[in-house]
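Just one protein chain is left out here, and the rest sit where they should.
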Amino acid sequence: MSEIRWPEGKAAAAAFTFDVDAESAVLWGGPGTLESVGARMSVMSHQAYGPLVGIPRILDLLERHQIASTFFVPGHTADRYPEAIRSIVAAGHEIAHHGYLHEQPTALTLEQEIDVLDRGLAALADVAGVRPSGYRAPMWDLSWRTPALLAERGFLYDSSLMDSDHPYELAIAPGADRSLVEIPIQWALDDWEQYCYLPDISGSGLIESPRKARELWQLEFDGLRRVGGCWVLTNHPFLTGRPSRAAELDDLMRYVLDHDDVWVTNLAAIAEHVRTLELSPRSITPPDVPR
Amino acid sequence: MSEIRWPEGKAAAAAFTFDVDAESAVLWGGPGTLESVGARMSVMSHQAYGPLVGIPRILDLLERHQIASTFFVPGHTADRYPEAIRSIVAAGHEIAHHGYLHEQPTALTLEQEIDVLDRGLAALADVAGVRPSGYRAPMWDLSWRTPALLAERGFLYDSSLMDSDHPYELAIAPGADRSLVEIPIQWALDDWEQYCYLPDISGSGLIESPRKARELWQLEFDGLRRVGGCWVLTNHPFLTGRPSRAAELDDLMRYVLDHDDVWVTNLAAIAEHVRTLELSPRSITPPDVPR
Amino acid sequence: MSEIRWPEGKAAAAAFTFDVDAESAVLWGGPGTLESVGARMSVMSHQAYGPLVGIPRILDLLERHQIASTFFVPGHTADRYPEAIRSIVAAGHEIAHHGYLHEQPTALTLEQEIDVLDRGLAALADVAGVRPSGYRAPMWDLSWRTPALLAERGFLYDSSLMDSDHPYELAIAPGADRSLVEIPIQWALDDWEQYCYLPDISGSGLIESPRKARELWQLEFDGLRRVGGCWVLTNHPFLTGRPSRAAELDDLMRYVLDHDDVWVTNLAAIAEHVRTLELSPRSITPPDVPR
Partner (left out) sequence: MSEIRWPEGKAAAAAFTFDVDAESAVLWGGPGTLESVGARMSVMSHQAYGPLVGIPRILDLLERHQIASTFFVPGHTADRYPEAIRSIVAAGHEIAHHGYLHEQPTALTLEQEIDVLDRGLAALADVAGVRPSGYRAPMWDLSWRTPALLAERGFLYDSSLMDSDHPYELAIAPGADRSLVEIPIQWALDDWEQYCYLPDISGSGLIESPRKARELWQLEFDGLRRVGGCWVLTNHPFLTGRPSRAAELDDLMRYVLDHDDVWVTNLAAIAEHVRTLELSPRSITPPDVPR
């Protein structure tokens, strides 16, 4: 994977991104999930912390640090918390697509995958007047057909793959000319594994100290900076919005910004820059096993 | 969620609370749980450590620090360990409701939910002569109908939701005038995830050092203090009653008390204060998914 | 639970104990376990590390520190590794009972429970000429009938319950006159949770640093010492026998021995001392749930 030329002589890029899953992250699943999980008022309140408390707190941090960020918003979250989503737009941040009810593309039929893409677009348009240029698959679980569906809908970029330290042009199908900008992510730069615990629903059962999470993310920032890569942190307002976690994020923002050679921005800006580089699209083929 | 005015010019509030689950926490569950788990003498002894050793040790700590605390007591624990429960009352602490056999409300029919509320009340009255004003759902798993059931029984507050840093008035049903004070909690301020391991029954399999647990809880105290919130620590005598964990709790109590601007008290006192603020009740509606 | 008077003016007691499970710990289980797990040569070798490498290394540590220890040996381990078990006896340490194939008593019928007790006794007698005075239930999973079965066979003590910081006399059935000395243990003073990983068989999937395990165990030593209790560490030669873990154990032994007010000995010596105190037996009754 070749390196990227960053703008203004910067050596690397960094983005603080937020997945605003709220209730949707736990309501979608096998038969009966919606009813059984939706019946749990405390679980719902755990998720609601995101738009109710986490988003204002995070917007505040971003404002103080003057960081432009990307928020991935499921349509369901937009429909349930329109004011919260509009406050993100009003603060000048990017809104991007994250499914309707946080559906994992690989668990859907083609028809269902198209349906949730279109319902997500409709919700973001209705609630926030936004047409997103970016997409992130719920659970970072892209199907092989998602790239083409995104291209047909005019998306510029996706941020769900894990095979590079640098963004690249992803052919929407093996050998295709058309491409999306891919801005890779990774599990170690996510807060879910460090903080999430919902009995019977999600989490390892352990909850880490924000100090440990911050060490992990900061070490990888140092590492990606050294290789001229693109550090993309993914946080969830219902998790990282808690005061002590937000405080560590605050410190981490300061740390990242203290590095003048790093371009700190949102994913749309990164994708637009990458598009100007006119990179050759890269084809990825599904694995085959000879018999 | 709006901030709270605390009494006497305090900037924030803090409560050390204890869930006295003992055997009940593992005896309730699917068909056969009572018999199969009840047959395990060592598992029973693990839970019995709470009332037998943990409670006296914790009462001692609270006495030394002059902290008023809240103990959530399942009816079954009261029936099995009446002396332990009476010693809590005698020390001047608050007793609150925590089900009869630690039943999760969302797994119950309406009739069953009413039954365990009433049996829990009867046990606390019989054993300790107490009529509790507070309730905490076992596993923090409130059903949407629990608030109304609590209001009908004269409860002042609940402490099972997770959508705020501050207490609030919770409408007992969407749009209702009547309300309960809600004092929010969170999974990261619980000792179960850090310490509990019971093979085939509970726990991630890992057991953390008390140093790590204390760091986690102290950082969140610092964070909630900064935002004027209400820090509610939930510990279980059968877990945190162990000597090294109690020693860290001792230090943490000292740390919390060293902050003069924090009101350290029990949940009943917090709820009564909140009630005097005459806040508008907040309605929470179950999630809906358009089809 | 009342405190204990320790001999020679000591303030507390400490014992380093070892469960020599070897293959037995993973061969016993549901139908087909013996065949499917026994077919995994690497898994068997993971367990064999205990008697082959761990035991000599641990005997060396104990020799250097002049600590008398207790080794709980399943009959199967004795039959498969007679030399290793005889070397423990030759070094002057106590051998105690730990089932035949590491069977959890609560999963057995009464007939089966008797059978494995007697087969374990026979194996220890045959291999090492030993008649043990102590018993520890595999997985610390004592059944309510085990104490009586132990008393009938002349055992002095059990070490499988978790409801006290101090040893006590345990009535072999509720209200019975006859008793066993109980020397309590706890999950946090075990190395399995910190170190064990066997895919599809055991472990959380994480493996901790020996530094963290040692901090945990040392903090609890400090805590139990302060309350005059009995610190019982349980290590497995197949886990803690690894060089870096043994090195931390070495340091921990030094730390424990540096405390002159602590009686460091094996469990038989502790049980014999407790028996001289003529404590009243304590009855434990299975939990009951009124309907």
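By written order: A, B and C. Residues from 1 in each chain.
Rule of thumb we're sticking to: contacts are C-beta pairs under 8 Å (C-beta built on N, C-alpha and C of every residue); 3 or more make two chains touch, one makes a residue touch a chain.
Please read these numbers as outputs of a predicted model, since none were measured by experiment.
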Options A:Val43, A:Val181, A:Leu224 or A:Ile270, residue touching the unrepresented chain: A:Leu224
Missing-chain contact among B:Ser204, B:Gln218, B:Thr240 or B:Asn266 belongs to B:Ser204
Residue of A:Leu110, A:Met162 or A:Leu277 in touch with the missing chain, whole complex considered: A:Met162
Hey, which of C:Ala247, C:Ala269 or C:Val289 is the one touching the hidden chain? C:Ala247
Chain not shown, touching residues in subunit C: 23, 27, 34, 38-46, 48-49, 52-53, 57, 76, 79-80, 101, 195, 197-199, 204-211, 242-248
It is residues of subunit A that touch the chain not shown, namely 1, 106, 137, 139-144, 146, 160-165, 184, 186-188, 193-194, 203-206, 208, 212, 215-216, 219-220, 222-224, 226-227, 229, 284, 286-287, 289-290
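Keep in mind that, in the parts below, only the chains that are shown with their structure count from here on.
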Point out which chain occupies the most central position, where each centre is the mean of Cα atoms. B
Approximately how many whole Å separate the CA-defined centres of subunit B and subunit C? 34
Numbers and ranges of subunit A residues touching at least 2 other chains: 204
